[in-house]
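Here's a slice of the assembly, chains where they normally sit.
Order as written gives the chain letters A and B; numbering starts at 1 within each chain.
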Amino acid sequence: MITYNPKDWFTFIFRFHKADTLRQLAPLIIGICAYCWIIAYLELNVFKLSKSSHITNITSMHSLLSFVISMLLVFRTNTAYDRWWEGRKLWGSLVNNSRNLAIKLHSMLGVEDEVHRSFFKKIIPMYASVLSHHLHAESTRLALDEQEQPELRNLDTNRHIPNQVASLLIQRVNRLFEEGKIKGEQLIILNNELQSFTDICGACERIKNTPIPFSYSVFLKKFIFFYVMTLPFSFVISLGYIAIPVVAFIFYVLASLELVAEEIEDPFGGDENDLPMNKMAQNIKKHVTEILG
Amino acid sequence: MITYNPKDWFTFIFRFHKADTLRQLAPLIIGICAYCWIIAYLELNVFKLSKSSHITNITSMHSLLSFVISMLLVFRTNTAYDRWWEGRKLWGSLVNNSRNLAIKLHSMLGVEDEVHRSFFKKIIPMYASVLSHHLHAESTRLALDEQEQPELRNLDTNRHIPNQVASLLIQRVNRLFEEGKIKGEQLIILNNELQSFTDICGACERIKNTPIPFSYSVFLKKFIFFYVMTLPFSFVISLGYIAIPVVAFIFYVLASLELVAEEIEDPFGGDENDLPMNKMAQNIKKHVTEILG
């Protein structure tokens, strides 16, 4: 994730960061310009179409559809943002629950009980760390794929690591209860945090392995493609060669929205905008150590 | 469900998957083209209408209504997506709760207690599996139908299977409590997961048996039909025979949105985009066995 100051307009407008869609789209924009130039050359210099040609009125199609495409793309970006923000919230809960669990155990365990303290000091932050690895793995993304994945068969035999860590934590707390080191009411109090780990893991897996429905995604891409490809037909007649930057700019806007959506809809990947899970796992480690130390 | 890589534009645009709306709509699009050709032939060659004809201005109706139809369809798709995503969340909770229940029981049951371990190893994943069958059944979809369904009468005499499985689980845990094998506080801790099964089942049934209100659905379909059918009247005058692909494209866009919505609003059917409940039930089985094994 890139931390930035949203009020610094100058840098935003005149610098081209690696994660800037303008930089990523540059080759395609050049392609669109070339395509547009060809259409313009054909219509204006070869066929010499005039403003009374039927083809000028294709604009009315683009006007009618401009609402749909705008709304679809804006909603697409918003849905992707919701997934990204949900991912952030889940990791936020992981931070909170790790801290709360540490604080509660700190108050329940005896000051001298070094054995258990060092166990929890190690295992609580370990959950965030293994979850981070788990979510980066390709096998997690394909967990719901019904096709055979021969190259993943070996990996599949591995057990689910976050479950094992959660199991370790819950077993230890349960043993403390059975040995009488913590009372029943304290067990009830610790339960919320303990069960939240697996809930968070499952919710992150859901975001990771369930993209938006295939038909929707494929429709949107075909729509953008046809929409932009037919734009120059009428624009070159009314705008002449000025149509080239105009179509390029419209393409930049529409494609950027789709691109931003693609980047943020899976917040657990390695893109520039994805969540800094390693950093968060480190922060959890730091705080839990501080509390239980 | 189809797992795919959202960043692979080339495949999206130039291949025609079975779940692609363009492929499903192909026959209708051809029909619309024929209809459009007839209108064009009549207006241009038979009646020889000119641009000053009143009929040209029907476009203003289409402009005024283009907002409404766009917003309605985009909201329609979003509402359907929300239902689909809610379905996915519910099955995600089923995964989480099955895992958490298994982890908790694993820590509470004695290591040597093979009888109970093998009971839970079998019955916890069974819930997901019977729920999957239950949601595929036609009788579940029609559970709120007030009309007589004579052909379903025999089925109706069957009891509600998921309730029976949930009942088995809760009874067994209660017996463990009454026999003193688990303590009161542990019973309280297990309660969340135990009652969630029935809550999830009921919420899935709700999505399955309650489509969007009939009046709304019927209005939307009539609206799209009239809107597209009246489009060529004015378009053939301003666009000539180019109106044929133009109207076909507008139809493709509007109908695709409705089609995608229809496919995903019931996420528990057998459509290509529906949730992979069998795969999820298998995953639950695998993880629960791993944990309790």
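As a convention for this text, a contact is a pair of C-beta atoms (placed from the backbone, for glycine too) under 8 Å apart; a residue touches a chain by one contact, two chains touch by 3 or more.
These numbers were taken from a predicted model, which means no experiment stands behind them.
Of the identical chains in this model, 2 are shown in place, and the full complex in the file is built from 5 copies.
One rule holds in what follows: only the chains that are shown with their structure count from here on.
Averaging C-alpha coordinates per chain places the centre of chain A 23 Å away from that of chain B.
Of all the residues in chain B, the ones that touch chain A in their complex are 1-4, 6-7, 9, 12-13, 17, 19-22, 59, 62-63, 66-67, 70-71, 73-74, 77-78, 81, 84, 88-89, 92-93, 95-96, 99-100, 103-104, 106-108, 183-186, 188-189, 192-193, 235, 238-240, 242, 246, 249-250, 253-254, 256-257, 259-260, 263-264, 272-273, 276, 278-280, 283, 287, 290-291.
Taken together, the chain A residues at the contact with chain B in this complex read 54-55, 57-58, 60-61, 63-65, 67-68, 71-72, 75, 79, 141-147, 159-160, 163, 166-167, 170-171, 173-175, 177, 184-185, 187-188, 191, 195, 198-199, 201-203, 205-206, 209-219, 221-223, 225-226, 230, 262, 265.
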